[in-house]
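What you see is the complex with one protein chain gone and the rest in place.
Chain IDs A and B follow the sequence of writing; residue 1 opens each chain.
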Amino acid sequence: MTTLSRFEIHQPTCALEASQMLAHYGEEAGIYAGGTELLLAMKHSALNYRHLIDLKVVPGLNSIDMRNGSLEIGATSTHRSIERSPNVQQHQPALAEMESQVANVRVRATGTLGGNLCFAEPHSDPATLLLVLGGSVKIESAAGAREIPVSELIAGAYASNLQPGEILTKITVPSAKPTHRSAYMKFQIHERPTLGLGLWLDTPDEGRTFTSARVAVGCVCPFPTRGLNAEKLLTGSHADVEKRLSEAADAIADAADLLDDHEGSAEYKRHLIHVFLQRVFRKALGESLA
Amino acid sequence: MKPLSDFQIVNHSVPRGDGIPKVTGGAIYTSDMVVEHMAWAKVLRSPFARARILSIDASAAKAQPGVIDILTGYDLKGLQPYYGHGVKDHPLIAIGQVRFVGEPVAAVIAENELAAQEALGKINVDYEELDPILDVDTAMAEGTPRIHETDFADGSFRGFDDFPGAAGNICQAVHVGWGDVDAAFAKAAHIAEGEFYFPMVYAYAMEPYVAIADFDAKGHLTVYTSGQHPFMVRHDVAHVFRLPLNSVRIIVPYIGGGYGSKSYTKIEPLVAACSWKSGRPVKLQLSVEEAFLTTRGDDARVRIRTAVDARGHLVARQATIHLNTGAYAENSPMVCRKAANRIVGPYRIPNIKIDCFAVYTNTVPASSYRGLGGAQVTFPGESQMDELAEMSGSDPVEFRLKNLAHSGESIHPGMRPIDADIPGDIREAAKMLRMDRPLAPGHGRSVCCSASDAGAHPVTLAMVQVYADGAVSVLSGSTEIGQGSHTVLTQIAAEEMGVPLEKVRLIGSDTAVTLFERSTGASRTTTLMGRAVLEACREAIAQIKVMAEEVFAVDADKLVEERGGLRHGGKFLTWANILEQYFKMEGCSIVGRAYLRKAGDLTLVPVFWEIGVVGVEIALDEETGKICLDSLVTIGDVGLAIHPAMTEGQDLGAATMGLGAGLFEELIYDGQQLMNGTMLEYRVPRFSDLAKNIDMKLVQNRDGVGPYGAKGGGEGAVNPISPCIANALYRATGARIRTLPLTPERVWKALQEKKGAAPR
Partner (left out) sequence: MNVSFELNGKQTTLEIEQRESLAEVLRGRCRLTGVKISCEAQVCGSCTVLVDDLPVSACTLLAYEVRGKRVTTIEGLADDSGRLHPLQQAFLDHFSFQCGYCTPGMILAAKALLDENSAATDAEIVAHMNGNLCRCTGYLPILKAIRQAANQLRGQK
C-alpha cells in the first residue's frame, strides 16, 4: 500500500482561524476539505504538505440554505449532501442532478464542493455547470472577505486564484427562476469525463425565444471555459438558435484551449462539442433525447 | 459412460468451496498475510527505458531510521541472478543496465512500509542514458543495437521445441506451415488482405503482485506468493539460489485474480533476495501502478491474407505476426508459439504459412494474457472471415459453417483432431442471437469463433487422502485463482468416493505438501488436475479393495462396488468402514495418487481444443462513435460442466475481458514513458458496460480427455469478442476497422472516412 508521509492535522474553530493557520504554516500547509483529490496527490508526492488544516470541523461550513433567492452552499458540503438537499433539488435541479453523477458514490460521500473547486482538476464536473448557473464563491482571510464569480476563481489546470491565507468558505448559486432552463451533460470514456457541457438559457415564453444564454465546456481543455461568443448565438428565437447551434459549437470550441491528449484529439473534442451542444440544448428544454 | 443423470455432485452447481470465506472477509490472500518478525521492501524503479547504471549510492538511504538493508544489482555475488522458465534473461534486479521505465533498480528493506518508501528518495543512481528501442520496427531494423547483449540459456520449461530468436532483438521466431500458399493464392477466387493491430493490454488482476520470502536458519526458503504457477516459481527461485527443490517451499493462498498476468515467476526472486540479504522475512506488496510496470500482454501487428475458391472454401492463409514483447522474454516465446498456431482458426485450410516473431523492445515485459496469443490473432482471423463471406456473397454464418472443422477432423497436421462440435456451436449462437431479426439503425450483429490448442504440457500429479472417519482430502498443486478449482476438484473427489461434498477438503498449493503440477493456466485445471484427482480416487479405491478381501474375508471378485463402498450380500461397508476395520485404529488414512504425463491419450497435443463461440449485437451512437452491447451470447463447448454455473461464469468473465480490449483497453506509451498506467486512466469494463441481454449456453458432448469427458473453459470467449464487435460494426455502418480498441474516436473517424468527408 502506498502510505502517506507524516503530517499534522489542525482543527480550526472558524474560517478566520483556518486562514491564520494557513498563513502561519505557509507552503507547508494545505486546506483539507474532503481529501479525495488532496490525499491522492499527497500519496504520489505531487503535494507534500506537513500540515493539513481541517476545514470540515469548522461549524456551519457544511450547511445548504436558501437565502435572498440564492442557494448558499457551505464549502465543506459533500457532493452527496448537495445531490440530496431538498433545497438544491427544488431550487436548482440541474445542480442536484450534476452532483448525483460526480465520480462515484464513495467520492460523492466524502468529496466536497469547495475542495473540488479549489483543486481545479481539469476533468471535474461542478465548475463547468457553476459557470453557467452564475455561481460565485466567498473567500475569507484575515484581510477580510470577498465574493467573486466562479470564473474568477479558476486560474488554470490545478490552479485557483486563492491568495496565500485565503479560504473558500461558501458557494452561492442563484436559484432557478421559472424562465430559466439549464442542463449539464458529460461524455465519459475513462474514469474522468472526456467532455462536460453546461448550458443555461433564459426564456420568457416557454422556450420560444431565448433572451439570455450561458454555455461552458470542461474536461476538453485545461480548465472550464465559457463560450462567450457562442452565448450571443444562443439568444433569439428557438428556430434561429437551433439553426445556429453548430456555429455556436464552433465558437465554444474556439474559446476553449482544446487539448490533444489520450482522452482524444482536439478535432474529436470539437466534434463532441457539436454533438453535445445539440443534446444539452434539447435536455435543457426538456425535449426527448431519443 | 456414466449417464449425466447418475451424477450426484458432479454436473451440479454446488456451493463454492471458497464461498463463505470470500463473502465474509475470511479469505486470506498473500496481501493479507504477515509473518513473525517480518520486514517490508519497497522498490526504486528506473526512470529510463534504456541506460547503463554507472553507480548506485545507497548510503544515505541505509542510514535512514527503520531501514534494515538495501539490495541492488551489486549485491548478488554467489547467486545465479538471471531467471526465466523460457529464456533466462531476466535479472531479479537490474544489473549494470536498465531495459524499461519501471525496472527495479534497488530495493529498500525496512521495519515498515513508510520507512522503506521514504528511503527510496535517498538512493542516488547515476545512469548513462542510451537511445531507447521502443517499437518492433526499430528493434528489428539493421544496425539497431541488441537490447540483450548476450545470448541467454534456454529455461527448462519452454514447453515447445522451436529455437529461440536467431539474433538481434528477436526473442522468439515460430514458423507454422503446410501446403503451398503461393500456388493457392495464385488460383484463389477472392483474397482478403490487411494489417491488423491488437493493443498492449494490462490484465488488472485486482490484487497486485505480492510475495513474502523467508530464509530460515537452515537455509530453507519459504515464499508466500500471489503467483498462479507455484512449481514454476520454485524452479526459478531454486535456480537463482542454487537450492535443491525440497529447500524451496512455495505456498499460494487465495489469489486476487490473474488472467495470465500471475503465471510464471514475477517478483519472487527479488523478494527472496531481499530476505537472503537482510536475514529477515520480507514482504513486498506492489501497488497497482507498479503492477502496470511489471507485466502486460503482447501487443500484436498482424499482416494477414486469406483466400477462398469460387465455391467459398478457404484455400490458404498467410500471416506475419510481430509481437511487441518488451524488455524480457517472460512467457512471450509461448505466446509467439500459440499465436502462430491459433491464427489458423477452427477451419480446414489446406495451405498455411505463418511467421510469428516475438521482439524485444524497451517497454514493460509482456507475458501471458488470457487466451495466450488467441485474442491477438482471432481479431484478424475472424475479421477476414466476414470480409471473405461478403466477397463470396455468403452469409457469414453459412460461410463459417462451410469451412469449420467437424469433430474428429484435423486442422493442424499431427495435432489432436478437433474434439468439439464447432458447427453446432455456431448454429446455436446464431439461433440465440436471433440473427434473422431486422436490425435497428446503428445496430449490427455477428457471431465469431476460435479454437485454441489448450492445456499446456500435461504433467499433473495429485494425491487424495482417504480417512477412516469418512473424510477425504484432495492434495492439489493447482491454485485457486477464482476459476473455482477448489470447488471442482472436491466435487470430483466427492463423486468418486461417494461421500458428501462437505466431507472433502482441498489442501492446496504448497510445493512442500502437494505434488507437482506444471501450471494453473491454459484452461487445464479441470481437464488435467480434475482427471488426476479422479484417477487418484480410483487408485485409493483399488487399494481399499485389496484390504476389503481381508475385512470381508472373501475374494475380491465376490465384492460389488456401490457408490461409496463395497457390498457382499446384505453387508455394505463404506470405504471408511473398511479402512477402520483393516487398521483397527482411529485416525488412519491412506493415500491414492495419480501421475499424469504426456502418454496414452494425453500424447497428442493439444490436451484439448478450447473453443470460443460468441455472438453480439452492438448499438452504436453514430454521433459520438460509442459502441454499447445490446446483446451478448456465449457458448461453452466444455465436454461436461463439472459445475455448470461456474462454467458459465467463466464464459461471461472471459467475454467481458475481451470486451475491454475490444472497446477501451490500451496501454499508451509516449516515448519511453507509459502514459496511462493507473486505474484513473486505464479503463476496464464496468457495470454500465453490461450487455442489455445476455444468454449463455453450455454444450456437453463429453468429448474431452478430462474427467467424465470434460474439457477446460475460461479462455475461449475472450478471443472472438473483438472481431465480433468489429464485424457487427461493419454490418451496422460499412466501416471496417482493423485496429483495436474500437474507441469512440476511432469509430467516429472511420465513419467520417466512410462518408467520404474529411473529419471536421
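As a working rule, contacts are C-beta pairs under 8 Å (C-beta built on N, C-alpha and C of every residue); 3 or more make two chains touch, one makes a residue touch a chain.
Remember, predicted model here, so these are calculated numbers, not experimental data.
Q: For the chain left off this view, which of B:S5, B:T24 or B:T150 is in contact with it?
A: That would be B:T24, which touches the missing chain.
Q: Among the options B:V684, B:C724 or B:L740, which residue touches the chain absent from this view?
A: That would be B:V684, which touches the missing chain.
Q: Just one of B:V87, B:A205, B:M232 or B:A429 touches the chain that is missing; which is it?
A: B:A205
Q: Provide the residue numbers of subunit B that touch the chain removed from this figure.
A: 13, 15-16, 18-29, 31-32, 203-208, 254-259, 287-289, 481-484, 645-646, 649-650, 652-653, 655-657, 678-680, 684-690, 694
Q: State which residues belonging to subunit A touch the missing partner chain.
A: Counting only subunit A, the missing chain is touched by 1-9, 35-36, 39-40, 43, 52, 80, 103-107, 109-110, 191.
One rule holds for everything that comes next: only the chains that are shown with their structure count from here on.
Q: Quick check: how many Å separate the C-alpha centres of subunit A and subunit B?
A: Centre-to-centre distance between subunit A and subunit B: 44 Å.
Q: Quick one: which bits of subunit B touch subunit A in the complex? Just the residue numbers, please.
A: 113-114, 117-118, 285, 287, 623-624, 626, 664, 668, 675-676, 679-681, 683, 743-745, 748-749, 759-760
Q: Flag every residue of subunit A that touches subunit B in the complex, lowest number first.
A: 1-3, 5-6, 187, 189-192, 262, 264-265, 267-268, 270-272, 274-275
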